[in-house]
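Left out: one protein chain. Kept in place: all the others.
Moving on to subunit A:
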Amino acid sequence: MIGVGGKIKQYSSVLEKPLSKGRQEVSLSAFAFLFSELVQYNQTQVDNIAELERRLEDAGYAVGARVLELFCHREKGNRRETRLLGILSFVHTTVWKVLFGKVADSLEKGTEHEDEYMISEKELLVNRFISIPKDMGTFNCGAFVAGIVRGVLDNAGFPAVVTAHFVPMEGQQRPRTTILIKFADEVLRREARLV
């Protein structure tokens, strides 16, 4: 049915379209429903938790790669961060604010290892409507957000291993989610040279 004569093509390429300001919104439930389908579909494709997290991370990575390009262009006047702390605060502030409507709760440097940083969120958007069944152990849907972070960092030239973890909070019913970022050696060596 599609493709009958008399087509009107408004733009010959998506690149010719004016870039939206990014203020449009959809309902949170629309996103929650969609995300839940993403998780459920990926559950049918794997036979263990690690694999499921890896697949969610992959999906997130693809989002992160696009987010970097889009936000650098729109929010940063086409400038990309080249320093470690610059890119981390870009993730913690700009990326979080546009995607999740708020700056991330905290950004900390790991105390034990020089190459580790943590972004923590009391109630991560993707974990809001999720409860993890006992038999799924440490599974964390935050893997998707970890993937977004890795996608941004990797494409900005800061390869890192990024993982999501639940951290129990005293006096709180639900644990917070910590996104652990472990940078590759080359990143730290380069950073040291730049000082």
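The rule is short, and it goes like this: a residue touches a chain if its C-beta (ideal position, glycine included) is under 8 Å from a C-beta of that chain, and two chains touch if they have at least 3 such contacts; residues count from 1.
Please note the rule applied: contacts and distances are computed from a predicted model.
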Missing subunit (named according to UniProt) among the choices "Trafficking protein particle complex subunit", "Translocon Sec61/SecY plug domain-containing protein", "Electron transfer flavoprotein subunit alpha" or "NmrA-like domain-containing protein":
"Trafficking protein particle complex subunit"
From the listed residues A:V98, A:M118 or A:V161, report the one that touches the chain absent from this view.
A:V98
Among A:L70, A:V103, A:V161 or A:A184, which residue is in contact with the omitted chain in the full complex?
A:L70
For the chain not shown, which residue from A:C72, A:L107, A:L125 or A:L180 touches it across the whole complex?
A:L125
Name every residue on subunit A in touch with the hidden partner chain.
1-3, 7-10, 13-14, 20, 22, 24-31, 33-35, 37-38, 40-42, 45, 55, 58-60, 62-63, 66-67, 70, 98-101, 125
